[in-house]
Every structure is written in structure tokens, then in C-alpha cells.
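For this view, one protein chain was removed and the others were kept in their places.
The first chain written gets the first letter, and so on, giving A, B and C; residue counts start at 1 in each chain.
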């Protein structure tokens, strides 16, 4: 059994981690920790539906955690994780960080978009970006995983095979994403929806969402070029699930079926990617509560564009499910252990 | 009082017309007609909430209608309206047609996209496309109005000022629209949602939606160029309301505030257009149950794109409200009479 | 034209009043007033969708209002209306008060449930409870209307004919109501739904909701007995609409059809009541955005109970629509003028 701790459990991702790990056949949850927990609290007082886990939430004691845990998940806001990571790593505890703190390899880009000073810069190069379909081998041996953001997951997985086959123009990428309310985090969800139920709205319009540098880093890494994307997220009135519609201009003539074959080939043996057949397109209903990323696509011959639909559950493949998938890989289990 | 008839009342748009016209201070509903009604039916047996109107739905008798009505609204599927229009027009009855039958000036384009033979081709040139912010003067004197489709309304209004000021590239227009379930018509709404509540999905992907030639006709007409657009509609789980996110590449450098001033100037004195201030963007909640089109926009300096958010209520400004607005103009009333 | 003012427009009921009155053919809105408005504000800065009304919201000046208005609607929280009513009435302005301040004839009951001291006790006896199906004649000549609460409207209308025909036990009335989120007021809606979308929950359980004394007053008045009810409201995830399921024990044997005939007879000529036929039951969809109350019922022969389903739109028949209906009656218009 892998002995696992979670730091931060009051957000959406912490709660989802608890749900997945409590059913995982090879995991024993040996500790729950609150960053600012001053006295012990029963987990069931926070989440009545975890009464049977009979766990307590404790204040942070890194020495104790290091003895009790083989791996710690950090489900904290950005700016909090980098304060803890060095201590854990130095004591030999593996870390999967669900925040943005170690995702961006260029620390100055991180500091500019997140408006904080990074105090653990030396650990950034050691972090492996935990997108298993791209970085499987590096994840196996990593001690620090930067777990990808939800939008970057759905978008990078949607575009990667097109970059590899080199038939799209990387200078004119337009991405329009639709996310359920949990995609913006618990606090934002409360703010957005308190007076406007049900609604649909764009937010962080015109290049201001913090996932943009992460998307661009990954696409640039895959292509070897400096990629800049136009990205506009929207909130729609569902609880969870995220659909990204991606518009790419073609550099050469290609059919929908050829592109589908590129995608199916790229993702063969990837257990959590499902490429739909020609004429079929995934909806968020296809992935809610699962760790799948489903992809459909079609060439628009009238405008010479490739249109890709990529859907995930933002809390599973877009956060906690992918984190557990990374754990499975790090501990030599089948990727899908404990996941649907 | 304007004596008004409605042909077709079982669809979403017919029902919405009834709601608006029953409260209109200058309208008397003098007839409700079913295209295939064989015997008289009480309106309240179809819609319990119109019991007080105390109206009956009759079978179609064009002579009788012509005597009793100054104006007839046709709320029928495409392919049905063109069979009736000539008879009405020839008897001097004004027509506002909510179907697509007279929207496309090029009849062969109509026949290709709608897969029917048009049997009233001679009347197509006489029809005025009822987008009042563009065609006000022609609407005033029209006897046949082709009432615009919902997507074309939100999109044309969102793009028109940019075309006039000539600072965007018309060869690379990407439009991503999100519509409530009524946007696809009552039958489609039933089909989409019967097994997938709540969901979000793209449909008519890659240049196959029938509103595309209508959008392209209007944008081409405004620009004098042949415009081709990439358009992808999505269904989201709200009842009504439609948000279009429009991505345009800039041809020259321009600021968000300059563009906003172009838009405010273009739409000054247009009572149903509201251009939001810099940094504010409309959501569908801002327009549901109203005849407004609200527009927000921003330049993405990173990608040199203009991003426009245009929202309407698909059943009001996108259908029945705009039809009543056109009636008001044809009968020399204030545009907003009987409308919110 | 009736010259009308509204005091309080930022709540759900004030907004709904504006929507209805702005389309009413016999009303001119001559003033909008904020109780605590210190400087003038444009209405369109509060509600973008009322831009065309071109109205301003002013601070309260009772002398000025009295000159400009024949009737003033008070859409204020309880405890605020009774501070204003005497001044208005003394200056000859008619008042329709949408708060609870003048609904309860027993002032001590009011003070106990609402926890404020009533400072306009003398005006309580002059107020007419504005349930037009019961108090039509008194409403015609009233100068002060206490507009009924939403739950009491749906429940009193659902039970009144059973009381008249004297076949149910009034000592064991159980009422289970389901309300859309607007039923709890804008502030409560924000509170309930900020973290729990979508949800269903009971609230004010076991005899604590403030509408209980109002329901009991009306049922006691109709029956001549002192009626006590068990009432439990629930919130469901719809925007508006309210369904009350009412359980009554039978005192004598009666069939569903006999009871339906009692109801149809009781409500004949009542334009906003629709009694459904045997086997048909209304849902909230039947009344949303209308001023109707729809009623269905059935005898449960196994338990000797009458089960009544009564539905209204809480913001229309349950508040602002009923207020306008009362205005129509006070000014000798047809009840349904300007209403659907």
C-alpha cells in the first residue's frame, strides 16, 4: 500500500482527491493536513459524506508527515505550494502539486502572471509536468510532479497530434472553452453564481487567463516554435465538465479521416484518451466523473480550418484524477488503477 | 389598432409572438391559423396560459384572413412559408416571415442549403431582410419582411461596425456561439435533451449550419467583399439566450476604446443595442426575455485579435421580438412599442 | 393613464413590477424612488435592459410623489413600508404594499413573527388583503392594499373551495411547498445557492416560516374556525415558479369529480384561475411568467385524503402580477389588462 497524505482538503480538488483515494485499492490515506489548521478537526465535520473514513485533519508537521507518507498531494492555492515543497523533497517525500507553482519552467513568466515572488526557484527544473500522455517516462522517475491545469490539459491533448504531424499553422490558434462552475474554483464559483443562476458568460477575455502561459509553454515545447494562443474561457451552468473548441488553420490539404488517423495513432495505448470516429463529437456528458479525455474533430473545407472538440471533467482528468494517474505511474501501477 | 394574424403557433416562436402581441397596446389579434388545422381548436387547449385571450385557432382561409388582417406573421418551418406568401401579398396583406424562406437573395444558395425547391422565387427580391439596425428605411415601406435568424442577428450586429471601420481581416472570421436549448427549435430541443440533461455539446460542426449562408450574405453585403466564416454553434443547458464569441484578426493597430467608440457611434439612437463599456462584458442573463442585443469587446494585444461578445435572447431579438419591432417600423410606431 | 410610482426597485419584485408596468397600456410610470437613494441614478445603470424607459431613480420626496402619482407600489422589505404608508394615504395617494406590513390584521401576531414594532397600527384595519378571487369588491374601493405573500396566494387559492363546501377536516392540514430560488428573495437566493448548485432543501422547518400566520388568518377567515397548518417550504433549482402540494383529510365521502366541480364553480369567471380536469395536474412550467394559478386535485381513496396541487409564478401571481391585477381592479380596468 502507498501511504498518502493530502495537504489542503477544503477546495474542490482536495475533496475530489479524497473521493478517489478513499476507494483506491493500493492506497492508504495516512494523513490529512490543513495549512492553517491550528487544532485537530474531524474530517466528517467538514464533509459529512466521508464519515466512514474516520480521519482527522491535523496541523502541518513536516517531520511527522515525512515519516508517515510515501507521497503527499498538495491541493493548495498557488503561492502556497512553493513554500512547502523544498522541505518535503529534502526529506525524501514525493510530491504531486496540484497548484500552478511548478508548472511554468520560466520563473519570471510565473511571477509576472501570478504576481508573487517564487521562493523555491531551484525546484522548478526538477518538477515534471504531469501530462502522462506526453511525459510518461519522466513521470515514472519524478519526485516532484507539477500537475497540469484543467484548461491546459484539455487543450494540449487536443492539439498535440496536430503539432506532431505538422499540418497546422501555429501562428493563429483560437481556443474557445466552456467550463462548468467548479472550473473556476470554489470561491469563484460562489461569486459568479450567487446572483445569476443559470447563466453563461465569458471571463478573463483577451489573453488574461493564467492558464495561457502554461498552454503556450506546452505547445511551444511540442513544436519547437514559440506559440502564442488566443484563449477565451466561458462559464456555463453545469457543475463539472469542460469542453474546448479549438480552431486551427491548415498549412496543407488533409481530410478529416487522415487527421483522425493521426490522432488515433498518437494516442494508441493511451488508456484515458478516446478519439471519436468521423462525424461523432464528444459532449461533456461523455466524461463527467471519469478520467477520460474525449476528442472529436472535423475539417471545415469552406474555411480550411481544423475544428477540434476536446472534453474532460475538470475535477478528474483536469485535476485530481490526473494527479492519481501520475501517482500510479510513479509507483509502477497500471495508470488506470482506482480510476474510471 | 393593427389587425394581426399569426399562422403557426405551436413552435417556440409562435408562442413567443402570442405573448408579445397579446400585450401590445396597438395590436388586435384577429386570427390564429394552423397550416394543417382541419377543425377549429380553442387556443387555451394548446396553451393553458392564454386562456384569457379567448381565441380560436382556425384552418387557413386566405380570403378571410386578407379581410381581417393588416399584417400576418408566418411562424412556420422553412419550405412552408413560400407556399403561402404569394397569395397573401397579392391580396395586399403585409407579411413578416419568421422562417428562412426569403432571407437568402440567391435562391440557388437557399435551395442547396435547405434542400427544397423554392416555388416563389419572384418574391425573393421583394423581401426586405428585417434587421432594423441596418435596414430601417427599407423596412418602413416593405410589404414582405424576411425576419433574420437568431445566430445571424447576434453575429451580424456584433461584426457590422468593425466592417464599416475597415480594420479587421474579413478572410479569417471565427465565430463560436452558445445557445440555450430553445435555439434549436422545439423538436430539436426535445431530441437533444431527452437523455443528456444537463449537457454542453457542439453541433453542426465545420460549416454545416444553415445560418452560415445568411451570415455570409449579410457580412458580404456590408463589406462589398465575399466573406466566408467559420461558425460553430453549441447547446448549453439554459432555456433561452444566446452568446456569440467572435474572433477577428486586426488589419491595423487599434485600441479597445477606439473600437468601442466606433460601436457606440454606429449604434447611437438604436434603442435595442447596448454597447458595454471597456472591461465590461454582457452575459445571457443581461438579455433574457428582452429585445436587446448587448455587445462587449476587447483587443487581445498578444494575438492582435478583436474579441467580441454579442448576446441576445434567441426567441425575442432573435425571432419574435425582432418581428414585432419590424411591425412597429412598418406601421410607423416607435420601434420599442410593446417591447422591453 | 394611471400615473404610477414605485418605491424600491432593486429586489426581485421591484424589477418584475417595472417589467409589467412598462408594457401596461393604461399606465404611465411617473416616478421611481429609492428609500435610501441620496442622489439621482439612471435606471439603466441598475438594469441595462430597461435602457429604453429612460427613467431616473430619485430620492424619496413624499410631497412630490403625491403630486405626480395616482398610485404608488411599495416594493420594500417588511418594517419599511409601515413607515411610509401613513404619509402617502394622508395625502390621498393610493398604495399597493408588496411587503407583509399590512397583511396581518392582528398587529401583535405581526410583531411576534416579524420581530419589529409596528408604528402605523391605525392603518392596519384600513388595508384590504389583495387576493382578488376572494376580496374583489373590497379591492375596488380600497386606498391601501396589502398584497398577499407568494406561499399564502398559492395555498389559500388551493384550499378555499374545499372550505366553502365544508368536506375537509381543518384540524389536520399539511402543506408541502416547492419554490424556485427567487421565492426566498434576492439576498436569500444568493445565500442558498452560492455553494450548492443545484440542490433541493427544506427550510424554515416545523412551523417557523413567516407566511404561516398569513395562511392561517386567511383560512380561518374563510372557515370561521381557528385553523392551524403544518407548512414546510423547500427550495428547488429553478429560477421562478412555486408548487404547493396540499394534503387534506376528508370529513365525508366525495369523488374527485365532485370536488373538481366545486372548484370550477367557485372559480368560474375568475380569469386567472385554471382548474385542471380529472387526471391532469399542473406543473410550474404551466405558469412561469404568467399571472395564472393552476390547480389540479385528486382523492386518495386509500387514505381518505384530498391531494391538491396549486402552482403559481411566485414573482407574478405571487407578487408583482397580482399587485398590477389589484391596481386594475382599483381603477376599474379589466383585471387582466397588461397581464398574461
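A few points about this structure:
What we mean here is this: a contact is a pair of C-beta atoms (placed from the backbone, for glycine too) under 8 Å apart; a residue touches a chain by one contact, two chains touch by 3 or more.
The structure presented is a predicted model; accordingly, all values stated were derived computationally and were not measured.
Residue B:181 is the one among B:142, B:181, B:250 or B:308 that touches the chain not shown. Across C:75, C:275, C:299 or C:339, the single residue that touches the chain missing here is C:299.
Interface residues of chain C facing the missing partner chain: 172, 174, 176, 178, 196, 198-203, 205-207, 212, 228-230, 232, 234, 236-238, 241, 243, 245, 247, 249, 281-285, 296, 298-303, 305, 307, 309. Where chain A meets the missing chain, the touching residues are 19, 22-23, 25, 48-52, 271-272, 274, 282, 286-287, 289-290, 292, 294, 336, 338-340.
In this text, only the chains that are shown with their structure count from here on.
Comparing mean CA positions across the assembly, the chain most remote from chain B is A.
Averaged Cα coordinates give chain A a centre that lies 40 Å from the centre of chain B.
If you average the Cα atoms of chain B and of chain C, the two centres end up 36 Å apart. Of all residues in chain B, those touching 2 or more other chains are 282, listed in ascending order.
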